[in-house]
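As structure tokens, the structure follows; a few thoughts come after it.
For this depiction, one protein chain was excluded, whereas all remaining protein chains were kept in their positions.
Chain nomenclature is as follows: A, B, C, D and E, assigned in order of appearance, with residue numbering initiated at 1 for each chain independently.
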Amino acid sequence: MPIVRIEMLTGRQDEKKHQLAREITAAFARVLGSAPKDVTITFTDVAASDWVIAGEPLGASATICPPPQR
Amino acid sequence: MPIVRIEMLTGRQDEKKHQLAREITAAFARVLGSAPKDVTITFTDVAASDWVIAGEPLGASATICPPPQR
Amino acid sequence: MPIVRIEMLTGRQDEKKHQLAREITAAFARVLGSAPKDVTITFTDVAASDWVIAGEPLGASATICPPPQR
Amino acid sequence: MPIVRIEMLTGRQDEKKHQLAREITAAFARVLGSAPKDVTITFTDVAASDWVIAGEPLGASATICPPPQR
Amino acid sequence: MPIVRIEMLTGRQDEKKHQLAREITAAFARVLGSAPKDVTITFTDVAASDWVIAGEPLGASATICPPPQR
Partner (left out) sequence: MPIVRIEMLTGRQDEKKHQLAREITAAFARVLGSAPKDVTITFTDVAASDWVIAGEPLGASATICPPPQR
């Protein structure tokens, strides 16, 4: 019944995400004996400007050139 | 004070989401005696290609071929 | 496939939570046509001292009698 | 190691979000002695039509003018 | 920078969780080229009585024998 939520920076190809999800599902089966059908994985893309570490956005450009909005 | 987070596949109409939210709010009031103003509900749309069960994305087309949609 | 996460203050009886979950599941079926078996709901209890609104914990006692720490 | 997730209505400028994130990071350092590099903050924008309080979406327009669908 | 959140039924041994986390970390490195130090995984245990599918708690006993609480 595990639910796995993965937050990553936007920009990953679906193909890579799906391969990753397959390997994670397999790891659940191998390590915990989970039935694959019980393993749910969701991906959440986070924009670099919405991800901040040490007070600095990973995508700093957004702050350097703030939206004019006039 | 309950906070309810709903993750669903993208594509639902706002109208349906709002009806659902009203019914959930009413259920909190009815079952737990919650004041409706204290019930917060957020919806998070998840793309079918970002939702994986049993190692298979619900929308497999995204990687293999674009959705035909006819 | 909806996943519903409910955060509430600790202290609710399981019986009430389960009734609430049944009604929410029924609302998904009625409003969105979801198959009940596709509706997953999890409850997360949050202690009143871990829930802060307007800068004030809902359970203030912990701050009124702070640990001596000397 | 703290992870901070902030859900807000869409529409905030990145500049404001980043200033907020800097101040939150500083608060962790000041109050808990966290190393800034250990503080991760992510922002999740929620559309007003996906945020419901007291059974009413914060952005009501979507329900006032529902999609025609005929 | 990925953050992975795993919700599972309570009762898994830490040893198994840690093995699973190692394999997931390795999958991120292998598939996406992530640096292991950038992969954060957290486990959240959910009691069977707090996990509801199809309107039925996975741990049904709690509702069959409601807490006496006298």
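Rule of thumb we're sticking to: a residue touches a chain if its C-beta (ideal position, glycine included) is under 8 Å from a C-beta of that chain, and two chains touch if they have at least 3 such contacts.
This one's a predicted model, so the numbers in the text were calculated from it and none came from an experiment.
> Which of the chains on display does the removed chain touch in the whole complex?
So, taking every chain into account, the missing one touches B, C, D, E.
> Hey, which of C:E7, C:E23 or C:D38 is the one touching the hidden chain?
C:E7
> In the complete complex, the non-displayed chain touches which residues of chain B?
Residues in contact with the chain left out: 3, 40, 42.
> At which residues does chain C meet the chain that is not included here?
Residues in contact with the chain left out: 7, 44, 46, 49-55, 57, 62-63, 66-67, 69.
> In the whole complex, what residues of chain E lie against the chain that is missing from view?
Counting over the whole complex, chain E touches the hidden chain at residues 13-15, 17-18, 21-22, 25-26, 36-37, 39-45.
Rule of thumb we're sticking to: only the chains that are shown with their structure count from here on.
> Hey, which one of A-B, A-C or D-E is the same interface as B-D, over half the contact pairs lining up?
Interface equivalent to B-D: A-B.
> Per the centroid of Cα atoms for each chain, what is the distance between chain C and chain E, given in Å?
One centre to the other, that is 17 Å.
> Just how far, in Å, is the C-alpha centre of chain D from the one of chain C?
One centre to the other, that is 20 Å.
> Using the touch rule from the top of the page, what residues of chain E touch 2 or more other chains?
Within chain E, the residues that touch at least two other chains are 3, 7, 51, 53.
> Given which chains touch which, is the overall layout a line, a ring, a star, complete, or other?
other
> According to the definition of touch, which chains form touching pairs?
The complete list of chain pairs in contact reads A-B, A-C, A-D, A-E, B-C, B-D, C-E, D-E.
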